[in-house]
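A protein chain is absent from this complex, but the other protein chains hold their places.
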Amino acid sequence: MSAKKPLNIGLIGCGFMGRAHSNAHAKVSHFFHNLAYKPVLKAICDVDETKAKAFADAWGYESVETDWRQLIARTDIDAIDICAPNNAHHDIAIEAANAGKIILCEKPLAMNVSEGKEMVQAVEQTGVANMVWYNYRRVPAVTLAKNIINEGKLGRIFHYRTMFLQDFTIAEDLPQGGPGLWRLDASVAGSGVTGDLLAHNIDTAMWLNGPITEVSAMTETFVKERKHVETGKKQPVGIDDASLFLARFANGSLATFEATRYARGHKALYTLEINGEHASIFWDLHDLHRLGYFDHRDESVVRGWRSIHVTDHDQPYMDKWWVPGLQIGYEHSFVHQMADFLRGLETGKPASPTFADALETQRVCEAVLESAKTRQWTPTGL
Amino acid sequence: MSAKKPLNIGLIGCGFMGRAHSNAHAKVSHFFHNLAYKPVLKAICDVDETKAKAFADAWGYESVETDWRQLIARTDIDAIDICAPNNAHHDIAIEAANAGKIILCEKPLAMNVSEGKEMVQAVEQTGVANMVWYNYRRVPAVTLAKNIINEGKLGRIFHYRTMFLQDFTIAEDLPQGGPGLWRLDASVAGSGVTGDLLAHNIDTAMWLNGPITEVSAMTETFVKERKHVETGKKQPVGIDDASLFLARFANGSLATFEATRYARGHKALYTLEINGEHASIFWDLHDLHRLGYFDHRDESVVRGWRSIHVTDHDQPYMDKWWVPGLQIGYEHSFVHQMADFLRGLETGKPASPTFADALETQRVCEAVLESAKTRQWTPTGL
Amino acid sequence: MSAKKPLNIGLIGCGFMGRAHSNAHAKVSHFFHNLAYKPVLKAICDVDETKAKAFADAWGYESVETDWRQLIARTDIDAIDICAPNNAHHDIAIEAANAGKIILCEKPLAMNVSEGKEMVQAVEQTGVANMVWYNYRRVPAVTLAKNIINEGKLGRIFHYRTMFLQDFTIAEDLPQGGPGLWRLDASVAGSGVTGDLLAHNIDTAMWLNGPITEVSAMTETFVKERKHVETGKKQPVGIDDASLFLARFANGSLATFEATRYARGHKALYTLEINGEHASIFWDLHDLHRLGYFDHRDESVVRGWRSIHVTDHDQPYMDKWWVPGLQIGYEHSFVHQMADFLRGLETGKPASPTFADALETQRVCEAVLESAKTRQWTPTGL
Partner (left out) sequence: MSAKKPLNIGLIGCGFMGRAHSNAHAKVSHFFHNLAYKPVLKAICDVDETKAKAFADAWGYESVETDWRQLIARTDIDAIDICAPNNAHHDIAIEAANAGKIILCEKPLAMNVSEGKEMVQAVEQTGVANMVWYNYRRVPAVTLAKNIINEGKLGRIFHYRTMFLQDFTIAEDLPQGGPGLWRLDASVAGSGVTGDLLAHNIDTAMWLNGPITEVSAMTETFVKERKHVETGKKQPVGIDDASLFLARFANGSLATFEATRYARGHKALYTLEINGEHASIFWDLHDLHRLGYFDHRDESVVRGWRSIHVTDHDQPYMDKWWVPGLQIGYEHSFVHQMADFLRGLETGKPASPTFADALETQRVCEAVLESAKTRQWTPTGL
């Protein structure tokens, strides 16, 4: 019998993220052995009961709910994990906070800054532990990048550039709305690639390089109308298909950000590069287990970009997995984040990003959308 | 409640492979939903009881054994999964077969062909389902390679080349023997890189390209003596540190095989390339989610090696995981193999490689070691 | 004896570009055999006579001048090749045009649009053949990209992104001015990376993707003061160290442009990518003999980015060089441009980019600098 304290999870939403989080909860104790807490898959909640039951069967959830208010009302649930679409985050989070539940929320935090502020207020007033699933911070190569920066290896930073390129919405006959494609429906998603993709870039960027102070952005909707799956009719597309911006960080460095779902050939190419006085770093989600590193202090004739295969036991999180040379994948970033969250519960030092951290990303997203509309450089307030 | 039939697993050995297999058993039902069987982690067995208990706690095994004969004797166990060192495979497998257990055995099958033959005989006489964990066949990119070959896209095959390069035993003060380093002790491992690494290359090669008929090999032991962890004394090293061979396949193609633990800079670089009349394929374990593909029939001015990011839902096994662009890792090959094994139990069409298949790889390994000794071209008998 | 007509060249400036152009003139007839004209290295001109003489000796120039007006006055010179710093282009070009000389001018065309307009006017009024050395169009991989686009393989264009990253001015003690470092002196160079690097990106971009209509830019001078080599004193640095802009093309596509001399690890990383409805293209000066190409119409399971090794005889210019697999380098782009120019003389169809073409690039550069100053989206007038 395990001596670990159970953390009873109620998870809302059986989609892609529901699976990613459930996998994290199921696996974390297999690989992280010294944690005081152990997640228990107590309840799955989805408006679609059939789907929820199948999900419970596959993952071993002990019970099924179809109304998230019921789930929150249950006294046997310690933590609510929100994997519902963006427009549901606010209400669920506030009710969960008021019920004293721990809250894990899929990104982006909210539909906009205004909602986000209320959510932060709710968790701060009630004092519940909270976290937003900006999972890419916990890809070992990205964590390694953070460590390298923290050690001062880069020196003064001059440039940051980052992209998130996809190509899955190029077809004009792709509809908007519904379980699979709610990200194309502005009323559910809030925004397009700005909130869906750039939010990731922004979260990582500010974690690695500090606050973004101002932006100049442009957005575009290439396909102006798409059939809505609920109405069956062609409706204007309200989201941004592409979003690009120039930025200045508080540390004086300059940046380009770009996200699109119209970059043929790229499935989920999230890249980031940071150029410092002494060294540079490059990372790319399509080969997430590698980190590019260039150190100008290397002997000149043998200097070059290093391709670091981040699978050694002295590299972040990798002592928990296999042996050097054997790579892990996308899902492991969630396992790492859950491990860090559990450790935070234990030590009282909350794992980041908290709701408050995620609100800063939300501010930048909002400044981007504002700048694209006004065609003006826009301060983020950070 | 799941309607699936439980498959009660008794797993022997808490090392690296014990974890890899346990993970496969734990995860397979989460992601493969239409299987009739579901593995249950019934019992873990290890001579080291403390280790076994900790392992059971981490993974949720229901019980612990320290004597594999006891484990096999249990009537609540359906399948024995052998993750013990190579020199234990033979006895365990034969006893398990005689007890009518399903047998999953880590590779290589046995210490030598003679042992292997007896094991094949045992499973064939008793009719128990059996499989050897040559997991690399189930890396999606490798399975895709197999599909491409089966479709005839390559045409006549001219060349096969494959390597497995590591660098972890270069330090002369690394000892031999013990839980971590039994692979350096010939009495436990049988051979060095030939059985540990080349066996993988050979298994994949014959799966993709048919039987190897003859070999000319050379082996080397670079560090001649190492302290044995059990005796504390320097003892001759009996294993091959490096093993290289030329080969001819039954289909007329020519090959080079090379494995070493002295290739500085390579942690587990398993590569394979196959050149056909019309097309070629390249794969590399360090970036296992990619497949290189060159098709000479492409329009000439835009012809080039394609780097296929094997993460789409129409690529092998990938509909079970995430979304395009999000890679999986090493461990998933075991999950896939377990899924295929369970499907085989259900359909009565055994998943490969069976013990009989693995015996063919053993034959080639033995011919390689023989050729290195005699310095003669050596037939494999295949 | 060659039946070719001599084209007597008078070249001004013995620096890096003087060598690159001289090499083109010397080599073009060795490899391009069916041209009616053959360049003759008639005279080299430089204010530094010693340098000019040594240059003449190395390259076989028949004579030496130290005053470019003298050179232009010579009746045995057919063509003036301007490799002098940017602030000399205007006067030389206008005098050469008035003297009826053919003019080849290193990029950028001029210090600004106003100068550029006068230069275009001069060549158009006098009717002299003219060309600006935006050499990257003639890198075979880039020409191949142009051909692919012209064939319509990409379909509707959504995105263009391009960078030119260097790191050679990071050291704060690097001085400005003088033969080697006039590019850091605004009074000689006109601008910093905008005219030196981005001008290349803009020229190629508009050649491949049509006019840029508006831009939003930011520039930065990271090191504010540098010692001037002529005065020996610290002086404000007037050039832009980094220049980034968002752009919209007339065809509706969106773009990011970035150039800097502060991107540690990149020596001359000129990259470009273009994403169309059906296909995408990527190129990178650091591996200039390769073209990345992704075609979504490829069979889905074997679809991937192709790395085209542009060395086959059916690829642009490559029938003139070696055999497949053997790459050419940077200098060859100049040879190709000279071959095309000579062919243009012969056929009466001028090779691009002419002065008029280069003026369009100048307009975009000026809009970029203007936008960076005003912090407004700025139309280019194209």
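All chains are identified by letter, namely A, B and C, in their written order; residue positions are counted from 1 within each chain.
By our rule, a contact is a pair of C-beta atoms (placed from the backbone, for glycine too) under 8 Å apart; a residue touches a chain by one contact, two chains touch by 3 or more.
These numbers were taken from a predicted model, which means no experiment stands behind them.
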{"item": "Chain not shown, its touching partners among those shown", "value": "A, B, C"}
{"item": "Sole residue of B:4, B:30 or B:159 that reaches the chain not shown, by the stated touch rule", "value": "B:159"}
{"item": "Touch criterion as defined above, residue of B:33, B:69, B:234 or B:278 at the omitted chain", "value": "B:278"}
{"item": "Option touching the unshown chain, where C:69, C:234, C:267 or C:373 are the choices", "value": "C:267"}
{"item": "Chain not shown: contacting residue from A:97, A:119, A:144 or A:218", "value": "A:144"}
{"item": "Hidden partner interface residues of subunit C, rising order", "value": "1-2, 16, 20, 22-23, 26-27, 29-31, 33, 54, 57-59, 166, 168, 266-269, 285-290, 309, 311-312, 321-332"}
{"item": "Sites on subunit B contacted by the missing partner chain, in the whole complex", "value": "158-159, 161, 163, 165, 167, 170, 216-218, 220, 222, 242, 244-246, 248, 254, 256, 258, 260, 262-266, 275-280, 294, 296, 305, 375-377"}
{"item": "For subunit A, residues in touch with the removed chain", "value": "144, 147-148, 153, 290-291, 293, 295, 298, 300-309, 312, 314-315"}
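In the analysis below, only the chains that are shown with their structure count from here on.
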{"item": "Chain occupying the middle, per Cα centroid", "value": "A"}
{"item": "Most distant chain from subunit C by Cα centroid", "value": "B"}
{"item": "Type of subunit A:subunit B copy interface by residue overlap (half), same or different", "value": "same"}
{"item": "Where subunit A and subunit C are represented by their mean Cα positions, the distance between them in whole Å", "value": "42"}
{"item": "For subunit B, residues contacting two or more additional chains", "value": "290, 309, 312"}
